[in-house]
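Every protein chain except one is present and positioned as in the full complex.
Labels run A and B following the written order; every chain starts at residue 1.
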Amino acid sequence: MLSVETFETIEEAAGAVGERSRFMAGGTLLMVAVNYGNQGFDRIVRTSDRRLGEISNAGDRVHIGAGVTMAKVAASRDLAFLAPAARSVGGPAIRNRATVGGNLFAPHPYGDFATALLALDATVHWADGREEPIETVLQNRGQSIGLAAAVSVPRPQADEFRFLKVARVKPKGASVMALAAWLPKSAGRLENTRIAFGAMGATAARVKACEAALNGTNLDERGIEPALQAATEGLSPQDDALASGWYRREVAPIHLKRLLIPERRL
Amino acid sequence: MTTIEFRKDLFADERVDDLKQIGKPTVRQDILGHVTGRSPYYDDHLFDGLLHMRCVRSPHHHARIRSIDTSAAERMPGVRRIVMPSDVPHNINTLLSLINFGRDDEPLLSHTKVSYRGEPVCAVIADTERQARAAIAAVRVDWEVLPHVLDVEEALEPDAPVVNEEYPNNTFDYHERYDHQKLRFGDIGAGFAQADRVIEGRYQMSPIEQAPLETCGAIAAPETNDRFVCYTSTQALFFSLGTTAKLLDIASSRLHFVGGTVGGGFGGKVDSIVEPMATLGAVLTGRPVKFMWDRPEEMQVGAPRGGERWYIKDGVMNDGRIVARSFTGFFDCGAYTRLSSYAIIKATGHLPGPYTIPNVASNVYCVYTNRTPATAMRGFGITGVDFAIESHMDKVAEAVGMDPVELRILNAYRDGDMKAHRRLAKNTALIECCQVAADKAGWRIGPQFAAASSLSDGGGDRALIGETVTDQEGRIGERRQRRIPFAPSERGTGRIAAGTAGEAVSAARPQRDDMQPEPERIGHKVSAADPERPAQPAAPPAPAAPPPQAPQPAQATPPPVYEPQAPAEPPAPQSPPPAQPEPYRPSEPFQRGVKRPGASRFISGTRRR
Partner (left out) sequence: MEKTALNFTLNGAETGVFVDAGANLLDVLRRGVGDQTPKYGCGQGSCGACSVLIDGELHLSCLTLAETVAGKSVETTAGLAGGPELHALQKAFIDGFAAQCGYCTPGMLMAARALLDSNPNPSRDDVAEAISGNICRCTGYEPIIDAILAAASGSGRRFG
């Protein structure tokens, strides 16, 4: 028998999540489990906490409540740099419901938005006050207990941040892969580059060899060549109904090149 | 907006042109219901106290069932009934038994073993869908996993596991004689010898799921007068009714089936599985029961268009004329026959494509593998082989250095040509299609090809039937010893004289005299092309177009063309395909009529009043 419990605050909800229970945000994934009779849980925990739906500026960072939907991100002026990533998730009805917090925990091939957050070095703010870099949250998400209350991201300079999703069905479709790059420059050369791939492994992941190869270069064909060679180092893409791991690995450098040096549309 | 262009200049004198509807926009008669959401799909019928049925399915491709433990499930909240294979009154069927084709080979719920992933072994009926799902999860099945085979050619290896005990050679039995369907026309051996070059190719099509937006399902409920009403998504209402009557051993007069509004079918809603399940549920519980596939079930156990593999070998002259064509085809029918056996008859009827080729042979195999059983999909039996043929035409064009459109026009059949089925081609239009398509695409073709016409240069020599070489290779059970090749023999052991259209054929006889079809109601007309043929009523649906029969001694004159074999036989089909003397008879005649409960007497033929 299933029960649904709704709490006023995220802290209370966090306290209520335990054995055989799941936290429901937008429910785009969790409701599927409910509809299909998943026997792994019999309590659904929700919260009506309004703080979860807020977007706010704090210094040079933007705080995004974990319950903010993709539609809201796409419409937010403060988050214009994340709009392409938000708009890449599902169709319009999914985006009206899918949340930022849920995207952190969405299984392969989902997690496009988390890929963007990873490239931006987002910080996850847990309900209990802890803060943790998104990278370790993603790495440990199998074990991670607790609820995310918000994420915060630095505001990149114009054109420093790029996102690309490769899908077979357009305009909507799950990822063959998602790519995000944060490309800050210092004196005309790349510095502190962050490259993240989604749908190229169990969770979104950075490719550090690729980042290292980009640092200090210009964004030109010759400069990025070593980075393209290292594009998938350390990634272990899976086979699924959309593409084989082999295919993903083969085409990743091509898409990375398109991200780094956008082709001019004829 | 999409526009249709009518090319009334083509075949103008073959057409009456006083049509009132065609060519004019018309409002669909059902569209008001669609846009208001009022079209009544099966699931739109509300019943108080509706129960929900779900199946326990095999996680394995092939496994023996050692035991099923439903004790925990029985005690779960909301569970009304566990349905076991022993609850199915007549738990064995083949879909085409309704037209006397093939042997019963598939249970509704499997009791001994499962032969594909997702095969159902028992079901739970509960108050809510969620309770049914919870109970399903509590059923314990002790499986003994067996080796499986998923590839058609591997399934024909001598040591391949037996998928379907009814067909232990992993092939359907055609005409109680061969492990494949044969087509023989002319002498391919001589054709290949005469050809300047021989071009071979291998083509393959994966299974394709119809994926209708509405999943398959049915709701059945007790009705007045001890009847059961069943609302269903079926595309084949009377097929589903007859199948339900047979499996449940219930008179079809007690079944009230309502269909007609289908949320997309494309062929995938003919298999008549959800109807007997829902009706069985209603019989066992006395309550309305819904059996609906969810989306993963639709994808996993909903029968797809089966995979196919084709080998084509062409003998081609340097000028592009194709003088011989041989086919070896494998249909992956999955674990049970369903409709694949019949799809092969249709595929064979389509060979060698819309081309006039004097020597043609084919062997097509309906192969059992541990995959989801295959069924119909639009273009039934044709899509895969057409893909193979047209891909091969491109390959031939490239090999002989010819334009692919010109190659098609050169080899296209024309009015009056003899087809490999020994029927004269009429109303052919491939040449004109090629010309118009080339024109639309801005594709240049040579003047003599642009001037070609389906109406001219056909017939004459092209209407002749050459001496046909026959063979008896591939008798049932022979292949498992691996002694004979799959491809049609190029040598043969028998001959049918040139100019002979073949032998008389009759399909299975209707078992009731009053089921003789009435040609005037069916709408067949007598072809003017065969003046010697008397106007005869067509045979009832003739599933089997049996192969030319060869075992006559070489000197024996073939029997007269198109003559019924015995006075007692039903009249020969109007345009008989190549023949076999013995009509197909099921080993155990399946009786129609009220004598045998469960068999509908309304199923085959039209009843004379």
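Everything that follows uses one rule, which is that a contact is a pair of C-beta atoms (placed from the backbone, for glycine too) under 8 Å apart; a residue touches a chain by one contact, two chains touch by 3 or more.
Not measured: the values here are computed from a predicted model.
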item	value
Interface partners of the hidden chain - shown chains only, full complex considered	A, B
Selected from B:P207, B:P222 or B:G263 as touching the chain missing from the view	B:G263
Touch with the omitted chain, as defined above, among B:Q21, B:T36, B:S67 or B:Q481	B:T36
Residue among B:M76, B:A137, B:A211 or B:L284 that touches the chain left out of view	B:A211
Residue numbers in subunit B that touch the chain omitted from display	1-2, 25-28, 30-39, 41, 43-44, 46, 50, 77-78, 127-128, 130-131, 211-215, 262-266, 292, 294-295
Interface residues of subunit A (partner: the chain not displayed)	1-4, 24, 27-28, 31-32, 34-36, 44, 46, 90-94, 96-97, 171-172
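Definition applied: only the chains that are shown with their structure count from here on.
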item	value
Distance from the mean Cα position of subunit B to that of subunit A, given in whole angstrom	48
Residues of subunit B defined as touching subunit A within the complex	77, 129-130, 133-134, 136-137, 294, 296
Contact footprint of subunit B on subunit A as seen in their complex	1-2, 36-37, 39
